[in-house]
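Omission of a single protein chain aside, the complex is shown with its protein chains in their original locations.
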Amino acid sequence: MKKCGLCFLLLMACLAAPMLALQPPATQPPTSANEFVPLSEAAPREVLPATPLVFYAYGFVWVTLLGYVFTIWRRMAQVERDLADMQRRLKDGGSAR
Amino acid sequence: MGFLNTVWTIARKDLVIEARSRELAYTTLFFSVSVVLVFSFSFVVEGVALTDAAAGILWVSIAFAGTLALGRTFERERQSDTLKALLLSPVERPAIYIGKLVGVLLLMLVVEAVVTPVVGLLFQAPLDRAPLLLVGLLVTGTLGFAGVGTLFAAMLIRAQSRDVLLPVLLYPITVPLVIAGVRGTAAIFAAEPNLAVAQAWLSMLVFFDAVFLTLALWVFGPVMGE
Amino acid sequence: MQSRSILVPVLLFVAAVMFLRAPFMIDAAPYESTMGLIQRIFYFHVPSAMVMFLSALVCGVASAVYLAKRSPRADAVAVSAAELVVVFGLIVLVTGPIWARKAWGIWWQWDARLTSALVLWLIFVSYLLLRRFAGAGSEMLAAAVGVFGMANVPFVYWSVNVWRTIHPNTNVVASLIPEMRVPFYWCTAAFLLLYAALLLTRLRLEGSRMQLEAAYAELED
Partner (left out) sequence: MDRPGASPGVSFAVSVDFDTVHVDDVSRHYGRRRALAHVTLQAQQGEILGLFGPNGAGKSTLISILSTLLRPSGGGVRYGAHTVAETGDALRGQIGVLGHDLYLYGDLTARENLRFFGRLYGLDRLEARVTDALARARLSDRADDRAGSFSRGLRQRLAFERALLHDPRLVLLDEPFTGLDDDSAQVLIERLGTLRDAGHIVVMATHDFDTAEAVVNRSLCVDRGRAWPVADGAGTLRERYRRTLAERV
């Protein structure tokens, strides 16, 4: 059971890391788009700023995935708790008999 | 006892029951006509119907009325647990499925025989432009819808909240049938009709029916085993 | 059991490294001429859609196996895959309109791919609703829905496609210049690894559940 909890901590950590690491880069392109990219390469005139949209999209991906992992983790914890409870009851029942 | 014999015995039993009370025919018919009316409020602007509104409304009312008929047909089999009695008899499971399907299909076709002229009348749809093609679209589309619907309604008979679950399951899965039906019918009804397109949709419907019915026949046994 | 508990962290670790690397690769890739920055959603949007369809396939096959063999493992795979269809479908259905807002100027277009993704998503949401609300014995019924859902994928796609298409074609991927193709394949691989890890984790939950049910049965004996 401990191993499992550890596994989940690791899982959370693995997912959290890219999220922290990813968001700055995701916002990076606009600066380069506005300042460094030569005109010939730049996107055509944009009526709507694309930066926040890209940011929302990437953010949403990570929030959804993390949210899902969180629900798995919570359900897993619940099942583990029930299972431990169960095994204790089984043991008690066995000794009582 | 032959397969077709069994199918006919079960279907005829449903028809006899229905002929006696006519409950389903009347209620479903009235319901589908009300659906046409309700939808016309949103698709008729300043006295003129939007393009393709007739085809869309026709198929929506068929789908809604079909769901109602399916639910009610299997509610009858549930009342005294008679579906269980059918499953207990020494007949093949597919025969039971097809028997129930024939009953539902005939009922829906009767309703369509009334609703289609009503839609034609209210929306000036040219029903006589390609009558055979139109009938073909209606029959194949209804067959596919009733085929999937009979399977789902039968398997939900023991489930909780089956009334809500039937449309929830049925509508997304029958989307291809509805699209084909609506587009095919719209191609016939359009100001510039394109019968070749309608024929293409018809052949697509035939293909869908073949796949859906094969799957349903295969799935029905295991699903009703419990 | 032992090998799986190592496999999941390894998969996650590799996926995480790949995801960490991905933004830099995407950033290094050139701009698409007409869409500009917004095209960068594509690197996450398309792999999610691929994973979604893959997961629907997995669910359908597992459901068919469950119908034929009644093996509880197949059912566990089916329900796990169905959940992941819904999760990745949500990503597709949210990032798609964000892209559309910029590229087409509107949030939603009734175009073939968007619509068929929506229909597919709805089918698998209904699958989960059935399992949640139909009561005891719903596994078998859900398996029927899973099989129909999988069989429906090409039909939905086909019928909606004939109905209308303004979405960029699938051959967009083939026509990508190498500088765009490499990060795209990179992201696809990362998503597939992530999918495998999530599926295995979800299966593990289902395994624990079965253990719990078995323990209950034992307690009653």
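Letters A, B and C mark the chains as written, and numbering starts fresh at 1 in each.
The rule is short, and it goes like this: a contact is a pair of C-beta atoms (placed from the backbone, for glycine too) under 8 Å apart; a residue touches a chain by one contact, two chains touch by 3 or more.
Worth saying up front: this structure is predicted, and the values here are computed from it rather than measured.
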For the full complex, can you list every visible chain touched by the one that's not shown? B, C
Filtering B:21, B:51, B:160 or B:194 for touch with the omitted chain leaves B:21
Taking the full complex into account, what residues of subunit B touch the chain not shown? 1, 5-6, 9-10, 13, 16-17, 20-21, 76, 79-82, 84-92, 225-226
Footprint left on subunit C by the chain that the document does not show: 136-137, 213, 216-217, 220-221
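Heads up, the rule we're going with is that only the chains that are shown with their structure count from here on.
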Between subunit A and subunit B, what distance separates the C-alpha centroids? Give it in angstrom. 44
Return the distance between the CA-based centres of subunit A and subunit C, expressed in whole Å. 16
For the complex, give me every residue of subunit A touching subunit C. 3-4, 7, 10-11, 14-15, 17-18, 21-22, 25-26, 28-30, 32-33, 37, 41-44, 46, 48, 50-51, 53-54, 56-58, 60-61, 64-65, 68-69, 72, 75-76, 79-80, 82-83, 86-87, 89-90, 93
Please output the residues of subunit C touching subunit A within their complex, sorted ascending. 5, 8-9, 12-13, 15-16, 19-20, 22-24, 27, 30-31, 33-38, 40-41, 44-45, 48, 83, 87, 90-91, 94-95, 98-99, 101-102, 194, 197-198, 201-202, 204-205, 208-209, 211-212, 215-216, 218-219
Provide the residue numbers of subunit C that touch subunit B in the complex, in ascending order. 67-68, 70, 119, 122-123, 126, 129-130, 133-135, 137-138, 140-141, 143-145, 147-149, 151-152, 155-156, 158-160, 162-163
